[in-house]
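Yeah, one chain of the complex is gone here, protein chain that is, but the others are all in their spots.
In this document, chain identifiers A, B and C correspond to the written order of the chains, with residue numbering beginning at 1 in each.
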Amino acid sequence: MSDSYDNAPLAARMTEHVPHAHALGMTLISVGEGRGSMRVEWREDLVGDPDTGVIASGVVTALIDHTCGLAINAAFATPAPIATLDLRIDYLRPAAPRAGVTCEAFGYKTTRSIGFVRAEAWDVDRGDLIATAQAAFMLNPRG
Amino acid sequence: MSDSYDNAPLAARMTEHVPHAHALGMTLISVGEGRGSMRVEWREDLVGDPDTGVIASGVVTALIDHTCGLAINAAFATPAPIATLDLRIDYLRPAAPRAGVTCEAFGYKTTRSIGFVRAEAWDVDRGDLIATAQAAFMLNPRG
Amino acid sequence: MSDSYDNAPLAARMTEHVPHAHALGMTLISVGEGRGSMRVEWREDLVGDPDTGVIASGVVTALIDHTCGLAINAAFATPAPIATLDLRIDYLRPAAPRAGVTCEAFGYKTTRSIGFVRAEAWDVDRGDLIATAQAAFMLNPRG
Partner (left out) sequence: MSDSYDNAPLAARMTEHVPHAHALGMTLISVGEGRGSMRVEWREDLVGDPDTGVIASGVVTALIDHTCGLAINAAFATPAPIATLDLRIDYLRPAAPRAGVTCEAFGYKTTRSIGFVRAEAWDVDRGDLIATAQAAFMLNPRG
């Protein structure tokens, strides 16, 4: 987390003011310039298949989508209008039973009009991912 | 909607028993063999940017993700274990202010081990899409 | 094919002047406003696995990539600078042994700065696809 980066307003905006982020209990782990990390704790009502106790893939999707948005927002000192262009997620394996999920996203390239973000999600071990993602955002789409 | 297809259990499973689907107010429009349609009505608390009154892109993502799962589930007479392999969404334009979003997904190809789904989402006019998507699912992943 | 659309220069540019298109023997089937179709005939030296006699997936990739570029070029009466943003291909099944491949692509949405294209490829029967694709292009990237 960058010291010179005041993330309090962004953190509040990304967790409290977004209804499905709030409903899923997403919490912000860290945010820095062009990167961010968020987490969903395991909860019984987030399970997709009661037989396995594994968090639903839709919850992972929402977490990744939201963390990518956090990272691209965190690329700008002042909030700028952005529009998601595309999002692609590869699901490598299901999460472990009764495990929460953490996602980290970082902007790896910004041109004048497009920002590119990559994200990774894992349950227990950062080195054993459950999903990877790439997203592109249009910057200043109304400009 | 197929007459011979009893969708009541699937419909209940896809709307009431999934917490974020429930939180976003997703409703099932129709389901048939290998296809399904769901909708999110506009609500003030689903808006991403108060200045525009447009539904958040994360809500569109969740709707598409869920409708793709509905379509692949609807491809089987008896519930089968599936696992999402990948999901890709192109966001063509923002939804209109104060407009809800409808998504329709259909399975266009099933092999022995993989099911492929396409989806489209629109706000007012089915012919003027706001997003398109493709997803792949592994069938019987534990088999 | 549109009557009012003079495709001769574009056709020549897309087949003769592009070395790998030429090397693979790509031929133009048709071109119209915002759409185009190209084909690769089966040839022994394009086969990926001699045991099966099936055209290599890399040839299918190149054909789809090129046909998407044709479609987006065909969206403009006068040639405009474009830049590919992304390309995604789903391979549904291998082509049939000793079968050529046809691809059709069409632009389904153009905003001020982005053009979206979809493509389908098949071997024998247009209704039984071997691959689907989506691509996005930035229009006037230097503007």
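General observations
Basically, a contact is a pair of C-beta atoms (placed from the backbone, for glycine too) under 8 Å apart; a residue touches a chain by one contact, two chains touch by 3 or more.
No experiment lies behind these values; they were computed from the predicted model shown.
Counting contacts over the entire complex, the absent chain touches A, B, C. Note on the undisplayed chain: of the listed residues C:Asp90, C:Glu104 or C:Asp123, the one touching it is C:Asp90. From the options B:Asp65, B:Asp86, B:Glu104 or B:Asp123, the residue with contact to the chain not on display is B:Asp86. Mapped onto subunit A, the interface with the missing chain covers residues 88, 90, 92-93, 108-109, 111, 116, 118, 129, 132, 134, 136. Mapped onto subunit C, contacts with the missing chain fall at residues 18-21, 23-24, 45-46, 48-49, 56-59, 61-62, 65-66, 69, 81, 83-91, 94.
The chain not shown here touches subunit B at positions 85-86, 88, 113-114, 136, 138.
Just so it is clear, only the chains that are shown with their structure count from here on.
Look at where the CA atoms of subunit A average out and do the same for subunit B: the two points lie 20 Å apart.
As a whole-number value, the distance joining the C-alpha centres of subunit A and subunit C reads 34 Å.
With centres defined as mean CA coordinates, subunit C is found 29 Å away from subunit B. Residue positions of subunit A touching 2 or more other chains, listed in rising order: 85-86, 88.
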